[in-house]
Each structure stands twice: as C-alpha cells, then as structure tokens.
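Missing here: one protein chain of the complex. Every other protein chain is in place.
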Amino acid sequence: MNESLPYKYASKEFQPENTNIEIMDRVIGTSRFHVIAGPCAVESREQILESAWAVKEAGAAFLRGGAFKPRSSPYSFQGLGEEGLKYLAEAKEQTGLPVVTEVMDVRDVELVAYYADVIQIGARNMQNSFLLKEVSQLNKPVVLKRGQSATLEEWLMAAEYVLHGGNSKVILCERGIRTFENFTRNTLDLSAIPGVKMLSHLPAFVDPSHGTGRWELVAPMAKAALAAGADGLLIEVHPHPDQALSDGRQSLTYKNFEILMSELRNMCKVLGREMK
Amino acid sequence: MNESLPYKYASKEFQPENTNIEIMDRVIGTSRFHVIAGPCAVESREQILESAWAVKEAGAAFLRGGAFKPRSSPYSFQGLGEEGLKYLAEAKEQTGLPVVTEVMDVRDVELVAYYADVIQIGARNMQNSFLLKEVSQLNKPVVLKRGQSATLEEWLMAAEYVLHGGNSKVILCERGIRTFENFTRNTLDLSAIPGVKMLSHLPAFVDPSHGTGRWELVAPMAKAALAAGADGLLIEVHPHPDQALSDGRQSLTYKNFEILMSELRNMCKVLGREMK
Amino acid sequence: MNESLPYKYASKEFQPENTNIEIMDRVIGTSRFHVIAGPCAVESREQILESAWAVKEAGAAFLRGGAFKPRSSPYSFQGLGEEGLKYLAEAKEQTGLPVVTEVMDVRDVELVAYYADVIQIGARNMQNSFLLKEVSQLNKPVVLKRGQSATLEEWLMAAEYVLHGGNSKVILCERGIRTFENFTRNTLDLSAIPGVKMLSHLPAFVDPSHGTGRWELVAPMAKAALAAGADGLLIEVHPHPDQALSDGRQSLTYKNFEILMSELRNMCKVLGREMK
Partner (left out) sequence: MNESLPYKYASKEFQPENTNIEIMDRVIGTSRFHVIAGPCAVESREQILESAWAVKEAGAAFLRGGAFKPRSSPYSFQGLGEEGLKYLAEAKEQTGLPVVTEVMDVRDVELVAYYADVIQIGARNMQNSFLLKEVSQLNKPVVLKRGQSATLEEWLMAAEYVLHGGNSKVILCERGIRTFENFTRNTLDLSAIPGVKMLSHLPAFVDPSHGTGRWELVAPMAKAALAAGADGLLIEVHPHPDQALSDGRQSLTYKNFEILMSELRNMCKVLGREMK
C-alpha cells in the first residue's frame, strides 16, 4: 500500500484505468450516462409498477425504490420490507429494468441480494464496517453513498472495505453533505465528482434529490452533475409527489422527469457522452 | 404525542423530572457526577486489568474499553472481539467497576449485553435504527453518543427509538461534531448539554477525548463539561498513550487522569455536585 | 415589505422579471453567458496586459484582476494599489475589455470606481455594511460575493443594503462556502444558483477558482455552473500559475482557459444560451 494513502485498491495508483461495471447490458463507468430513477420508497405494488414503466419510457436505465427505509423518527414509515422487494422484482420482470435498492441490516444482506441487481449502502451506513464487510462478500455491484459528514478520503476508505473484501464493483454516489446552509436539505458537493476522479478509478454518481431536498433544484443540479463529469444519476420520481409517504418534497413528477431526461440527452451530445 | 415535537418519550413534556438510572450502586442523573474511564480499545488482558485498577484508584465509577472498534480504515486494528469482552468482565470482577462497551453489529447485541453493564452506541451508529431497535429490547442502560453531524433533535429522535422500544435507560453522550475547524478532531459542543436538558429528562455525559482528539485539551474540557451541567464524563486513559493501538493522541496518562479527577472533585464542592 | 421576508428590493415578489445589467455592450442577466477572467492579483504591467489579451482572445467578456488583495496574513502580498488600477485601465484601453476589481476599504471606493467598470465586494466584506452603503451610492454594477459562511438569506440581505441605498445593479457571485471538507479550499455550492433564482431577480455568477482552490476542478465546475443556470463565471487565469504571487494553485493557464471556453461555447448551444 502506498505509504501516503490510507486506501490501496480504491486508488488511482493501484489501478489507473476506470473501473467498468456491467449490469445486464448496461456498462457503468464508460462514456454512457446512466439514470437510476424511481420513488424513494416502495409504497404499493401499483405505485412501483406504474413508476417503473414511467421512468423506463423516459429513458431511465435502472429502477430504484426503498423496501427498507432509514428514518430519523420511529414514527415515520419504515418501508414494506420483503413485500417491497417482491414488488421491485415484479417491476423488473415487467419492464426489464435492473433494480437498485438499499440494505441497512447485516441480517438482510442475503435477502436483499436475492432480489436486487445493485445493492445500495445509504449515507448513514457509509461507515458501518460490518455491513460493508457483508456486501464485500457478494458478487453484486454496490452503490456506496457518501456519508453526510464524510470527507472524500473517508468515503474512499469505506469503498476500500468493500474492495478489500473482494468485491470490486463499487459505484460511489454523492448525495449532499451537511453544512450550515438550510435552504437546501443538504449541500450537494458536485466538486466531489471531479475530486474522487482525481483520486480513484471508481465510477461516481450523483443524487440531486437527497442532495437538495427540493424538486425545483433537482433538474438544474442533475444537469450540473452531468457537466461536472458524473457517470450517472439517482433521481426520485413519484406518481404523486404530494402524496408520497417519504421525500415527496424532493420527488419529480413523471412529466418533469421526462423533460429533464430530454435535456440531459441533448447535453450528452456536446459532452462526448451517450444516453438512451 | 405533542404535535410540534418529533419525539415523545424523550421530551420534558412527557416526563418533567430527570431520569435516574441505577447501575449496581451508582445512580446516574442525580447530583452525583460519574466518570467512565479506560482505554479506547482493549488491547490485552494486562492492559485492561492494569488500566481498570488505575482508573478505579483515581475515582472512576465505571470502566470503559472497546472490544469491537469502529475504524475508518479496514487496515486499522478492529478490536479483540469476544476475547476483549472476557478481559473486561475479568477486570470488573477484580475491581468491582461496572463495564461500558460498544456494540456495533446487531448480531453481537446478545453477546455484548451478556458481558457489559452498559451498552454503548457509537456516533456512527446513532442513526442505525436496526441497532437501536435491538438495544431497545434490553433491560440494560445504553450510552447513546451523538452523531458527528446530528442535530439535538435528531439525537433525541435516536433516543426515542430506544425509549419507544421499551428501554427507558438512555444516557446521552456529546462527543464532538464535525465542523470546519481541524485543530481539534471534532468540535466539542458543550452547549448541547444545557441544550438537551432544556428539551429532555435524559442524563447527558460528555466525552472530551473524542471531542477534542488532543490530550492537552481533555482536562480543560472535562472541567468545562462539569461546569456546564453534565451528569458525567467518558475519558480515555491508557497506560502508555504513545503505544496505544488506537486514539493514543487523545488518551490521558494515569498521572494526568488522577490530577484531573482531583480537580473535578474540588469543583463539585462549589457546584452542588458530589463525586467519589 | 413582505412580512415574511427580511429583504424587499432583492425579492422576486418585488420584481418578478430578471434584472438586466448593461456594461458597455454586454447585458448581464439575459440568455447570454459572460465570462470574467484574469489573474487573481495585478502583479505588473506586463502580466496584466498579456493576460488581458489572452483572455480576450479566448472569448472572455470582462477582465478581472485585484489591485487590493484581502489576505489572511500580513506577510502576504497585499496588491499594487492604485498602480494596479492604472494597469487595469490601460489593459481595458488596449483590449476593450471592461474591468472588474475589488474594493475593500470605504476610503478607496471613489478611487476604485474611477478606474473600474464593475466593483467587486469580496466574500470577507459581504456583511461590511459600511462598504455596502458606500457602493450603494454609485452608479456602477457591483459583484457581490457570497460570504464564506453566509446563508442565501444573509446574502440577499447584503444585496438589499446596496439596492436599498439606490444601486440596483447587483450581480451575485457564489464562490464556495466553508465546510468540513478540505480536499477543496471551499465547497462550491452550485445549488445556490437555482436557489437564489427561486428567491430573487438578480443575476448570479459562479467563481469556480476560489470555489475549489484547485485548477484541475475549475473546468468541470465551470461547466457545471453553466448547466445549473449561472449567468456567468469569474475565472482566474495566469500566464504562469506556478509563479503567481497569490492563488496560483487555482489558476488556469491560457491554454486550459481556451479549451474550457470552447467547451462552454458548445454547451451553450444545447442550453439555449449564447456566448462570444
């Protein structure tokens, strides 16, 4: 291990060329830009199926949806659990979209891995070393969200837990850091994208929904993320944002998501990127 | 539940009088000031036994020591695991000091609870709702450290998970928040002590070792914590701080710990507090 | 004044349509994207003249350069003062580029206004109400940088000082906020651009040079700023960044600036924007 770096496998020195991660026929980490979209939480079979078709038609490459939800309050909706995972699997079967979903409990890793194509580690668990060690044993891609108060170095050390355990398929995801500013829910640190690309070979996504907490800011920040060099996006889309059981304030309607996708497609053309 | 508050059982409105927590013959949450001391990590049988006797002689009321260590890097010492728990139990048997130790993995809760008198939830797990739910099922006191970027409200909501699950023995512990200042490892937010006491009936400790990351600042901040109204302290003490496997930079020597304890004892006299 | 807002003239409710600011034949606040470029500090006549020609050729609309430099240390280069202003004026005469330069002292306002086309208020002076009141008396556009720890609301209240005093030509400029992350010099908060545009009619620029403190991140963040809806950019360009008397680490070479300008021009085409 390079003496001056606290991580090895995650470093650009260990591997100068970009990591490419294949999921069905999608290859992340290339010039192709991938959008992962769907509701924050799986709320019902109808909701997730309808959302899946809507984001697919607009050009999303992956479906997202939470079956287990990390919530600050014990009184908030905690997710449908395995039932939610089954609805996600059904949505995948119908639409062909691979599924990205979060695992929070080490005891659920096997279960979630059975249903999901990509495992998400949320911001609150970025430094949960036991969970990182569990997913390091899987042969599944892992979206590793940046912790709310994690430096780039700490983020790459969390990735190192997964890489070191044997799973090389780590996708970093910037989702906003906590600062004094409270107009936004978090401060989306887009400079983290070119930043981690200076230090690492891992692909890096951006989640402008959690990153801003306001749907009005999602489209401008999504476009900014593409311009800053992100490999893709995670975007919350909900059939009826005002009725969402969680994060409705930051979810796009189908219509606004479609408009955004078309703008991103236009931008790809002049940025040497491709998109469905 | 009060409509304007996101937590119920943790609130002062639900319970105006202070929560008292009895552990052997110690009662936390009263005018008595309690110091929990010991090394960051249990490194060997000798180290923990010797440390236990040293902190006991200086007047500590509890022994601390980590058997499972949360580490940013997979290459750092991760703790001795169950072996460490056994050494802690032996130290308790010899010295009579009840043991405080951290649990990080939901699968270890039963094991840690078997050996420990007080379970610690570390800053990184403050919002690990699955772990909070597990310890909410125990009949053991829980030290709940404040997350590095948690507001007072989020901290109390984390406590609410434990209280709501049925365990009313929650001890809050301020251990520094992440800010722009990097002279210190964290910024110890002592105003959080009178702050949570305005909002809640739960006892509140301070950990000036993690809170500052520099042993030179531990004694002044420990005294400041007592003056600010804390119910007690968590302090790292190591036989040879320069050889510690973790956090040596912030550990007190026996000698400095003894001096600090004597200063705290003097302060108690004029502050209406008592200490062994 | 709207009871719920602490500012009036800066609000979208007071003036729904965007403010346009004319400087020579440039109109800021329209679909045209303007780049202000030049060295951090005016270091010599040769340096500023050469830089002016270089940035003009690459397509910059304005020349920037500091004659008075805000420095953390009294031992750092403090700027050439009036001599620097004269060199800027000469550069303007030669190239036709209007000049943007900072004023820091109320006693220098008249002097700086004599030479400059646009007055810059730096981040450290964003809440210097005496300086704001002085520039509010001018009939000159003011670039108002966001303070390092200023919320959007405080920034707009600083703008309100200028507007309220009678000068309606305020150009906001995001330049990074201070957070715990120190890979970058500051954390460039691009969400502030769509954010202030939700609240205000004032044009908003971005300074990715100070915002990141690393030249490698300037181009990606400049492009991201355009995509996020900024009205323009402030970019540091230096003939020999490694020899710069200040901020060399974050300055672009002529060559890299030229490449960036060409990329921005391409992006404008698909974003409904125009650029020289």
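To keep things simple, chains are lettered A, B and C as they appear, and every chain counts its residues starting from 1.
By our rule, contacts are C-beta pairs under 8 Å (C-beta built on N, C-alpha and C of every residue); 3 or more make two chains touch, one makes a residue touch a chain.
Please read all numbers here as calculations on a predicted model, not as lab measurements.
Trainee: Thinking of the whole complex, not just what is shown, which of C:L49, C:V106 or C:V270 touches the missing chain?
Mentor: Spelled out, the listed residue whose C-beta touches the missing chain is C:V106.
Trainee: Check each of C:E154, C:E216 or C:E258 against the chain that is not shown and name the one that touches it.
Mentor: Selected residue, touching the omitted chain: C:E154.
Trainee: Out of A:K69, A:R146 or A:R178, which touches the unshown chain?
Mentor: A:R178
Trainee: Could you list which residues of chain C touch the chain missing from the display?
Mentor: Residues 1, 6-7, 70-75, 78, 104-107, 124-125, 127-130, 148-149, 154, 157-158, 160-161, 164-165, 178 of chain C touch the chain that is not shown.
Trainee: Residue-wise, where is chain B in contact with the chain that is not depicted?
Mentor: 149, 151-153, 177, 179-184, 187-195, 198, 211-212, 216-217, 220-221, 223-229, 266-267, 269-271
Trainee: Residue by residue, what part of chain A touches the chain that was omitted?
Mentor: 178-180, 182
Just so we're on the same page, only the chains that are shown with their structure count from here on.
Trainee: Compute the distance, rounded to whole Å, between the mean C-alpha positions of chain A and chain C.
Mentor: About 34 Å, centre to centre.
Trainee: For chain B and chain C, what's the span in angstrom between their mean Cα positions?
Mentor: Computed from C-alpha means, the inter-chain centre distance equals 48 Å.
Trainee: Round to the nearest whole Å and give the separation of the Cα centres of chain A and chain B.
Mentor: One centre to the other, that is 34 Å.
Trainee: Among all residues of chain A, which ones touch two or more of the remaining chains?
Mentor: Touching at least two other chains: 149.
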